[in-house]
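What you see is the complex with one protein chain gone and the rest in place.
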């Protein structure tokens, strides 16, 4: 009940919370996004993967670049010198691509937004690459899978 | 069957397709994202909305700014001088926020990626604002709702 | 009395207004900023100007670059393909530098924010270059000097 | 008399000074900007504030985002991982809005440019939100209010 | 003899030249960069290409993204809504990779800087991908290959 939206001040305005007194520690977070598409798009993506990989490579690189720019996109995120970003994409069944983004830093605040942003932008890029084959593609279930480091301790969905 | 991933060349590498010969016309697209959260986060957001609106304002502005930067984030998107962007957020039931992003331009290519990107980044921002109250928030169902302008004609999900 | 904040919707939320139906025309705007500093900083800047010009060149270039990025900085500004930007800086009296930024485009919306942003960032850069000599430098009177093009007609302060 | 423009080399060209040997310490700075507008704009802003807050929220968020991007805008500023940014806006009298931006980091160089940039861009955003009601709005007196941390000791205007 | 540096004003300061009165036409430019590396790096890149393509895909995508951001990097370049960008990379002999970047727009100014920037950043990315295998890699001969559109007529090296 005493819990508050952490970025909102008593007068209702917003701020980037002060993390200057937090202890620097290794922080890691992994987020996942699922892209749902029709069979034609899935087949084309799969063929692309096995032979050349470029559509998936594009989405992977877009996710890595976006994770690094999280603080420009999410207004109240702290700029974080990430020490590691990895985006993996695997095709599942006949209609899904599962994107996993892991981010790491040594710092005073967590990197879950970096992982979430990387997964989201990678998913949007897959959408862009495949939309000529299926206008009904959707990005589903972008969510945090796990998180470690910091005072609040490890989290695993 | 003859359909292809439009951004992939015969040799498997990628490109930003040439839209220089397409006719300039009014293009519009609307995308939607749903953010699912627990009751505590939803209540805090709702209280915020009715009294001050700043958490929602932050998400709204983040979405507008991101829509304008789509071509920096999605590698094969064309830079587009958008003439209009609007992000609306409404709280629904006890656990959802529905984000709708509409983008418009007068140009040679569609703006669905701009609408999708605006909705996604707005959703990520809501996640960021509320994550202190619920670590299990997810972004669901980011998808195109409607689209008009261009050769392929109007689309409505 | 019926006048409204143009970017605010009836429900109080914000949007990037739709300029898609406005007529494209040549738009121009000039803004001015005055940087006030102590005599030591002014002398150093003046010596720099006459002999090498680099401190002023830095401020000039920063202003030009910033004018081009206005839509990234000011949330509800439209992205505008500027056709011209010019930043001029002249030293005045013993304690002032006057920065004038002119922007132009052929488009559907005005460029006064581009001129204002260019003048402001150029002024901040001068501040940065000189702050080792005077901690009390201030940027004064950033304002629109003139504006032309568009439905509302020419304006001159 | 021996004082020099710190970013200018003996040959007159510029550089980003080397701060690698400075000691990391907590650095803070607060800057202020005043936006002067007519009564109509002030009233609209005030009504907006009390009821919905969105015009002010937009300016506040723009300032926070800009503070984080200072090193991209001001050529010779060091990239700084800010630990805190706060922008507050209060309406004063019948014609002014006072913007205060505070920035903090744990680092090797001061954050006064971050505070100045945040205040300036927040002021420009207020200008943009209100310019339909008053073309003669001006940004006045952007200046450093206080600063702490670092070798040169605390400063208070 | 009457020829001048086009971006330099009579007083020696710089500007983004006014292209507002130029006629909009289809503009295209192609630039080339050669990356020279040792045999080990070349072999690894080649193996990568044939089997998976990802190192080359990364460089290709980096080039496309950079071409779109030319006006942010090159101070006096105009922002240009590119209608097409393509980066191709082919391995040559035992020690070279040849990068070709083509850019196109319908606009008032040429796109050679966009082609040059795309080629350069793609080359830098290849360097980055391979530098663990060869510290002596160099980027050679970044230059314009051909150009068309605009008043000055076609150019071919």
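Observations on the structure shown:
Think of it as A, B, C, D and E in the order they're written, each chain with its own count starting at 1.
One rule holds in what follows: contacts are C-beta pairs under 8 Å (C-beta built on N, C-alpha and C of every residue); 3 or more make two chains touch, one makes a residue touch a chain.
Since the structure is predicted, the reported quantities are computational estimates derived from the model, not experimental observations.
The absent chain, not drawn in this view, touches the displayed chains A, C, D, E throughout the complex. Which of D:5, D:62, D:76 or D:113 touches the hidden chain is settled by the complete complex: it is D:76.
Note that of E:28, E:55 or E:85, the residue touching the chain absent from this view is E:55. The set of chain E residues touching the chain not shown comprises 3-8, 12-14, 40, 44-45, 48, 51-55, 58, 61-62, 65-66, 69, 73-77, 112-113, 116-117, 120-121, 123-125, 127-133, 135-144, 147, 155, 157.
Listed for chain D, the residues touching the missing chain in the whole complex are 12-20, 71-72, 75-76, 78-81, 107-108. Residues of chain C that touch the chain left out of the display are 52-54, 57-58, 61-62, 65.
By our rule, only the chains that are shown with their structure count from here on.
If you take chain A and chain E together, the chains in touch with both are B.
When chain centres are defined as mean Cα coordinates, C lies farthest from chain A.
Looking across A-E, B-E or B-D, the interface that copies C-E in more than half of its residue contact pairs is found at B-E. Averaged C-alpha coordinates put the centre of chain A at 15 Å from the centre of chain B. Averaging C-alpha coordinates per chain places the centre of chain D 36 Å away from that of chain E. In chain B, 12-14, 52-54, 57-58, 61-62, 65, 69, 75-76, 79-81 are the positions where the chain touches two or more neighbouring chains simultaneously.
Taken as a contact graph, the chains fit none of the simple arrangements: neither line, ring, star nor complete graph. Of all possible chain pairs, the ones that touch are A-B, A-D, A-E, B-C, B-D, B-E, C-D, C-E.
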